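What follows is an incomplete set of chains from the complex, kept in their original frame.
So that you can tell them apart, the chains are marked A, B and C in the order they are listed, and the count of residues begins at 1 in each.
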Amino acid sequence: MIIAMKPGVLRAEAEEFARKLEKQGVTVDFSEGATQTVLGLVGDTTAIDEEALQANHLVERVIRVQEPYKRANRMFHPNDTALELPGADGGKAKIGGGNFAVIAGPCSVESREQIVSVARAVKNEGASFLRGGAFKPRTSPYSFQGLGDEGLSLLLEAKKETGLPIVTELMEISQIEHFGNVDVIQVGARNMQNFSLLKELGRCGKPILLKRGMASTMTELLMAAEYIMAGGNDRVILCERGVRGFDTFTRNILDLGIVPVLKKKSHLPVIVDPSHATGVAWMVPAMSKAAVACGADGIIVEVHNDPEHALCDGEQSITPPDFAALMVSIRKYIALEGKTI
Amino acid sequence: MIIAMKPGVLRAEAEEFARKLEKQGVTVDFSEGATQTVLGLVGDTTAIDEEALQANHLVERVIRVQEPYKRANRMFHPNDTALELPGADGGKAKIGGGNFAVIAGPCSVESREQIVSVARAVKNEGASFLRGGAFKPRTSPYSFQGLGDEGLSLLLEAKKETGLPIVTELMEISQIEHFGNVDVIQVGARNMQNFSLLKELGRCGKPILLKRGMASTMTELLMAAEYIMAGGNDRVILCERGVRGFDTFTRNILDLGIVPVLKKKSHLPVIVDPSHATGVAWMVPAMSKAAVACGADGIIVEVHNDPEHALCDGEQSITPPDFAALMVSIRKYIALEGKTI
Amino acid sequence: MIIAMKPGVLRAEAEEFARKLEKQGVTVDFSEGATQTVLGLVGDTTAIDEEALQANHLVERVIRVQEPYKRANRMFHPNDTALELPGADGGKAKIGGGNFAVIAGPCSVESREQIVSVARAVKNEGASFLRGGAFKPRTSPYSFQGLGDEGLSLLLEAKKETGLPIVTELMEISQIEHFGNVDVIQVGARNMQNFSLLKELGRCGKPILLKRGMASTMTELLMAAEYIMAGGNDRVILCERGVRGFDTFTRNILDLGIVPVLKKKSHLPVIVDPSHATGVAWMVPAMSKAAVACGADGIIVEVHNDPEHALCDGEQSITPPDFAALMVSIRKYIALEGKTI
């Protein structure tokens, strides 16, 4: 951390200020210029509060050089984190560390028939995880809110039928007890900074799929992962799902540039959600291929047997035949990237 | 709601589609053009799902004409909602309906001495509510997270000393039982679409100060209010606190244009938070005056007796003397607007 | 300017790097920490190219402490720049330095009758400048592009009738010769970084009203002003007119927070355009008052005698009676701010 003192601050003032900083466990270097003094903080600055420093009347500017995240930081964990769960047909469902995962399924669980048939279809084409929402965050209180616990039960039936591990969204802490048989817990974009929830998930022992918030910075996403990891749960999957933009030709802007940057800064697996990002089914294949090409470790896509009658997000859901075609196509790109699916 | 059918859709197809829509309780008008048919839906379309319609292969575009919110909508509730709580010195603390409210206090409650002294200072200058955080949403898990229940107790002591009703943030459902003596419950920007929390607050019987999310649209803000109101709690205060932008000269962009639009679309009181929006103390007076001038019903400002040693957000906190000067200044603007403080 | 060298860079390497920097006219301070060396550059760093430094393999991060603008910088020009032109009725039209200017008129000049009648109306209510577009930047090549030279002639007739100095937009260098009798040349948002044009305007000897680009940062706006000023023309008026945002309830987000920051960083007058920012006439009064309240030196508003038949931007134009009411209202706010109109 570098602190530029205001012009005119006296050496004695700066030294007193430095002594206070050193009580927080860092050492302070002085660079005294003709017009201003610059302090360089050496040591672990993770817990030092930039905003508090910035409020000090002696300080002109504070620049953080070290990243504020530790457990999510590749610097302290050079190797890729790879996740491995029991998968279909006695195999493994893997993500990260050279393994590309396809997570597929409907936006919402609607019926036994629907979820089981979609699960079979996506399994047959090579999906390794089944997604499906039982508890749905909806902008309107008057929209379908998901089947709730019944939806969870239906997901488990689909798992039983296909062997696919289940990914589903949790919306509040009290639901955790119902998620005992869920394989991967999803935190939605709107809850990315629900810190109480993140802390609780840090103690839950299950892999967490953490979606980037609508207007969250890369650092905020990694700090949200850090909340979970600080509680002892290192199995976090990061997910880019589009950020809010000024245009309307897609629902959000799919910010694929974050993928290589996250892979560089962090050891955690990074996946992409082209369905929510674009909001339109016909764009899913192109953006899925692009996700593979820029280094993602997986994709999460919405597949529905009857998008026109879907209770939610039908516009962005692809059909099982479209999904089959998508898989044929992206397998070639995954191979080019040297990854295994 | 207007639905433009795709060019080439047959009259019979459109009629069958219309019959399905009419089962949802609306009537459908036909406008048959040379190239396409347009349907006009008449009746209550609040519960009709645009996205589901948009997924239909016959549909080119869906345009909502009616607003999707009802209880928050001024159309169905033409008069301003005004809130009134027991206030200092046996008086009332009012907001909305011609009453301008100043909510002031520190970002975090830090000690008995701090909160009581700030409470006295802001009361003396005319603040009608005391704000202070006991549970703090912080980007980093390593930052100060608030005093928790002890913070709530200290707030109540400050209330006892000054009579000021208390505004403080609730971060998760299980905290509600501790908020029994809190006067106004704040929902932070990061929780604006924590729908489980909103539903619960719809049942809690207390006024809710609902902050706009970092990148939330006006409609999303009103739909979040609608979640609370749909549960039976009509006492919602809307708060503009800055949205995420592309520049860094202020922390966020204070979007004052939303104030007159919210006042036109909704009957709910609208306040402005210049402290979080700008992130710098010296800008608070200018932006507070602007908030009054564009029609806000109140402001919420951070005041700290010792900003340099604040445990959080010191950079944006003004001192009690600055607050006194601010009050002198904005009283004149409030009078020009014909409002009472 | 502060340069953090990468961890592991040798002292000798850093010194050689520093010697190269010193050839650019600065002196370099060393701060050698346990993990990295930090260089502090002292002297005029305006012409040092951050991007070039950032490309150097020894450099981790470059932080500019001094602002990159000089002539627009209040640090080197502490007093407000005030502009004074011959005005109506033998008086002066003033802007800045405690003078509040109202610039009013139609989006486009459409006819002699229109421009003269609007000019008279706005003059009678206290506008000090007449605006009107002769050359119009339109998104579509098929939309009305302005009357061109004929529009300029009509503006001059309106000036002759009323004495109001004229503000009108110039779209390309070759038009300058036609602008000999124009009083203030406007540079539109889309041309804010048309650097060839800015350089030319630096040589033209007329005041320039420089509108902020749709997604321009504060620094980019001041650097655009610097282009004009570097050519010898110090009479630049900065104009906030809304930036692009993610919502649609107003056309743009009026970023009033930039007003106090520009006033602090620069000595140039700052005005606000509520008409283009909001895009709707009914919001103009509220946002005009807010502009006054946060410290603007003026507003530029669209007034049209018959908005429904305006050839451009009718939706955001107010009528002469509305303008009269606006003036009554903002005069009180201008007085509160201690400014003269």
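One rule holds for everything that comes next: a residue touches a chain if its C-beta (ideal position, glycine included) is under 8 Å from a C-beta of that chain, and two chains touch if they have at least 3 such contacts.
Just so it is clear, the model here is predicted, and its values are computed rather than measured.
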Quiz item: With 3 identical chains placed here, what is the total number of copies in the full complex of this structure file?
Solution: 4
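The definition used in the following text is that only the chains that are shown with their structure count from here on.
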Quiz prompt | Proportion of interface numbers common to chain B and chain C (over half same, under half different) | solution = same
Quiz item: What is the distance, in whole Å, between the centres of chain A and chain C, each centre taken as the mean of its C-alpha atoms?
Solution: 40
Self-check item: Rounded Å distance, chain B centre to chain C centre (Cα mean)
Solution: 32
Exercise. Provide the list of chain C residues touching at least two other chains, using ranges where the numbers run on.
Key: 245-246
Quiz item: chain B touches which residues of chain C in the complex?
Solution: 215, 217-219, 243, 245-250, 253-261, 264, 277-278, 282-283, 286-287, 289-295, 332-333, 336
Self-check item: Complex interface listing, chain C residues touching chain A
Solution: 2, 4, 27, 29-36, 38-40, 42-43, 60-61, 63, 65, 244-246
Quiz item: In their complex, what parts of chain B are in touch with chain A?
Solution: 46-47, 49, 51-52, 54-57, 68, 137-144, 171-174, 190-191, 193-197, 199, 213-215, 219-220, 223, 226-227, 230, 243-244, 307-315, 317
